[in-house]
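In this view, the complex is presented without one of its protein chains, the others remaining in place.
Going in written order, the chains are labelled A, B and C, and every chain counts its residues from 1.
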Amino acid sequence: MRSGRPDVSTEPTRPEELLASVIADLIGDVRHVAVGNASPIPATAALLTRERNKLQGVPRPYVSLLQSRKHNFFTDGARELFDCAGQGRIDVFFLSGGEIDGQGNINLVSIGDYHHPTARFPGSFGSAYLYYVVPRVILFRTEHSRRTLVEKVSFVSAPGISEANVHRSGGPVALVTNRCLFGFDAARGRFRLQSVHPGHTVEEIVAETGFAFECPDEVPTTPAPSAETLRVMRELVAPELAEIYPQFTASVFGIGAQAPH
Amino acid sequence: MRSGRPDVSTEPTRPEELLASVIADLIGDVRHVAVGNASPIPATAALLTRERNKLQGVPRPYVSLLQSRKHNFFTDGARELFDCAGQGRIDVFFLSGGEIDGQGNINLVSIGDYHHPTARFPGSFGSAYLYYVVPRVILFRTEHSRRTLVEKVSFVSAPGISEANVHRSGGPVALVTNRCLFGFDAARGRFRLQSVHPGHTVEEIVAETGFAFECPDEVPTTPAPSAETLRVMRELVAPELAEIYPQFTASVFGIGAQAPH
Amino acid sequence: MPVVGSLDEALVGIQDGCLLAVPREVSGVPMEATRALIRRGIRNLRLFALPTSSLQADLMIGAGCLASLETSAVSLGEFGPAPRFTAAIKAGTIHMKDATCPALHAALQASEKGVPFMPLRGLIGSDVLRERPDWTVIDNPLGENDPIVLLPAIRPDVALFHAPTADRNGNVWIGRQRELATMAHASAATVVTVEKLHDGDLLADPVLAAGTLPGFYVDAVAVVPRGAWPLPLPDHYDADAAHLAEYARLATTLEGFAEYLERHVYAQRAA
Partner (left out) sequence: MPVVGSLDEALVGIQDGCLLAVPREVSGVPMEATRALIRRGIRNLRLFALPTSSLQADLMIGAGCLASLETSAVSLGEFGPAPRFTAAIKAGTIHMKDATCPALHAALQASEKGVPFMPLRGLIGSDVLRERPDWTVIDNPLGENDPIVLLPAIRPDVALFHAPTADRNGNVWIGRQRELATMAHASAATVVTVEKLHDGDLLADPVLAAGTLPGFYVDAVAVVPRGAWPLPLPDHYDADAAHLAEYARLATTLEGFAEYLERHVYAQRAA
C-alpha cells in the first residue's frame, strides 16, 4: 500500500498533520470516538489516537468513522450513533459550523433571516442533539476568519452552553482552527486562546477572530507532532483512511489512489 | 407425516375441532392473525382460516404463531408483535384468563387481595396492551364454570371496555368456551349468548356461568364443521401444528410424535 | 401479499401530495425510482429524508416535485453544496422543515410504537427547535424543573427505498440499515426496489432472517439493477464519483440542471 514513496517520516510536517496531532492530544484516554462525514482531519486524529495506544498495548478507543463501512461498528441502523451517545457511550465527537461564535454556538443552517437567508448551509445534522450529550465535543474549522468565527451566529443549530436546568452532559471542550487552538470554558461560556500554531501570532488571531476570547499573557506555540506521531500517522493511519478519503490521503499523504476499496 | 392413520376425514368431530372451527369463522377476512403461547386451538383456527383461503386463491391472512420458529415472521425481536399491533397491523389476537367477567375484564394475575392472593396465575403477559389495540380479540377459555366465568374478576389484567376518552382501537368481540359461543357487545359492555355447542343447553350455560349475559329467546346450536373444514384441519393444519404442539396434535389428530422439529 | 412487478407498477401508490419517506445516502437511496417519479411528473410531494439527503432531494427540488422537505441536512458531500436545494431555500420555493437527525428517527419510532409522541433530549435553546412549532417543550412529568422536547409521531404515506434483494413473498433483506425497518413500520405503505430477486424464502434461514424486513410491511417490490446509481449501495457498489461531479457542476445553473435532467432522467423515458 505504500507504493514506493520515499521514507515518509522524514518529510516536513503538513498543516493537516499538525491539526490532527493537536486533536489527538485533545481526545485523551477515552473509550469511543465517533467521527461524522466529511471530516478527514478529525478521522486522522481519532485513528492516530487508537494506533498510538495500540502500540502501547492499550486496546482503546473504539473509533467509529460514520462514513466508512470498515470502521463503522454500528449494526442498529442510522439511529444507533444517537442512541449510543444518549447512553453516554460516545466520549468524543467533532462538530464544525458555517459560523461559530464566542459562546460556542454553532450555525450549520443559514446566514441572515432564517426565512429569507442570504446563504444556506446543508443543515444541522445531529448537532442539535450530540452537542448536548457527548462529553467532549471538539469544534473544528480550518478557515479561521471573521467570516466564520463571529460574535453571534445567525442561527443556533446548537448552543455552546445551556441553562442550569437543561439536561446537558456534554458540550464543546475546544476549537481547533488553521491558526490556533482555543479551549472552551463552559462555566464562563467563552473561549480561551490555548496555543498558536507555528507561523502564526497572537496579534493575527485577534485580528482574524470575530469574537472576544480570553487571551493569557503568555501563549505557547502549538507543539509540532513528534517523529513517532508522524510515523504512525503516515504509515498506519493514512492507509486506513484511504478507503473513505482518497482525495485527502492522496494530497496529504501521497497515497489513496492505490488504496483498496 | 400421516404415518398410516385411517382416513381422517370420516372420523367424528372432536370437541377441539368444533372450537377451532367456531374460532375460524370468528376470525373473518383479515390480513394478520397472531397467536400467543400455549394456544393450540386458536393456532389451529388461524391456520385453518389461512388454508381454507389458500384453497380459494386468497393469499391471506398472515398467521404468526409466536411460539413457532417456522410460523413466526417477526425479525425485530420480542417487541415487534406489540409495535406491529400498535401500528394497527394485527387484526386478530386471542386472550384467555384465570377469570373472565361479564364486562369482558380478564384476570391473568391472582385471586383475592393482590398483595395476599389465594391463587396466583403466571401474569398479564401482553394483555394490558393488546386488548386495547387489536380490533378483534377473541377470548377463549375451555373450562366454562362459575370458577372461571365470574361476576367480577379479582384483578383486572385488562378491561373489556374503557372510558370514551381512552385510546382504544381494539377489544373483545367474542368468548368461546367448551359449552358455547358468546358475542361481546362493546357498546353495552356485556356478553350475548350466540350459540350453544352440540350436547349442551341454555339452562346449563346459565347454571355454569358466574356473570349475567344477554340471552335471546332462540339460541341456535353451534354448527358442526363441514367435512371440508375437517379435512383441511386434519390433513393440512395438523402437520403444521405438530412442530409446536406435539402433545396436542398427537391427542387430537393422532399425529405429532413423527413430526419434524 | 406484496406485488412483485415492474417499477411503474410499484410506484402507482406514490401520488401527488403524499408524504414520502426516503433514506440517507448510505442506506439505499431509490434513485431509479426517483427518476421514474420525475418522468411521471409527480408534484407537491412532501419529502421526509431520514435523516439527511443528497442528490435525491436536490434532483427532486430542481425538477419541481417537492412542496416541502423535512430533513437534517442536504449536501453533495465531497462534491459540495446541493445547488438546487440551496437555490430553492434562498428563493423560498419549498417549505423547509429543518430538523436534527435523532429527532427524525424518534418521530418515526413514535409511529412504529403507536404512541402520539416521543421525548428527546437536546434541542432546547437551539433555533432548530424555535423554528418547529410542531415540537413541544414540556416539563418532564417524572422530573422537576426539567424541560424536555416532545416530537409528534410521523406517519409517512409511503416509505420508498432500494435494497440488495427481496424474495417472492416480499421479504426484503436490509442488513444493518435497520432504520429502513423502522421507516416501513412507521409508514402506511412501503415500496422497495431491489438489485435482484432472492430465490427461496429469506425468513427460512436464521442468518438471512436477522437482516430481513418481513413482507407483511411491504406493498410492492420492483427489481431495478443498480437502482441506487449514481449513489452507492453499500457492500454492493460505490458512488459514481465522476457522475456526481458532473451533476454538481451542471446543477449550479438552471440551464445546466435542465441539461442534466434531459440527459439522465428524461432520455431514459423509454427504459
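The rule is short, and it goes like this: a contact is a pair of C-beta atoms (placed from the backbone, for glycine too) under 8 Å apart; a residue touches a chain by one contact, two chains touch by 3 or more.
Keep in mind it's a predicted model, so treat the numbers as computed, not measured.
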item	value
Among shown chains, those touching the left-out chain	A, B, C
Of B:S21, B:S96 or B:S124, the residue in touch with the unshown chain	B:S124
Option from B:P12, B:G57 or B:G77 whose C-beta touches the chain left out	B:G77
Omitted-chain contact residue, chosen from C:R132, C:H162 or C:R176	C:R176
Residue numbers in chain A that touch the chain omitted from display	31-32, 59-60, 62, 73-76, 83-89, 133
Sites on chain B contacted by the missing partner chain, in the whole complex	37-38, 67, 69, 74-80, 82-83, 86, 108-110, 114-133, 155-159, 162-163, 165-167, 247, 261
Chain C residues that touch the omitted chain in the full complex	106, 109, 113-121, 136, 138, 140-143, 146, 148, 150, 152, 174-176, 206-211, 234-235
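Rule of thumb we're sticking to: only the chains that are shown with their structure count from here on.
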item	value
Chain-level touch network, classified as line, ring, star, complete or other	line
Chain with minimal offset from the mean of all protein Cα atoms	C
Chain at maximum distance from chain B, centres defined as averaged CA atoms	A
Inter-centroid spacing, chain C versus chain A (mean Cα positions, whole Å)	29
Chain A and chain B, separation of their C-alpha mean positions in angstrom	59
Inter-chain centre distance, chain B versus chain C - centres from mean C-alpha coordinates, in Å	40
Residues of chain C touching at least two other chains	181
Sites on chain B at which at least two other chains make contact	none
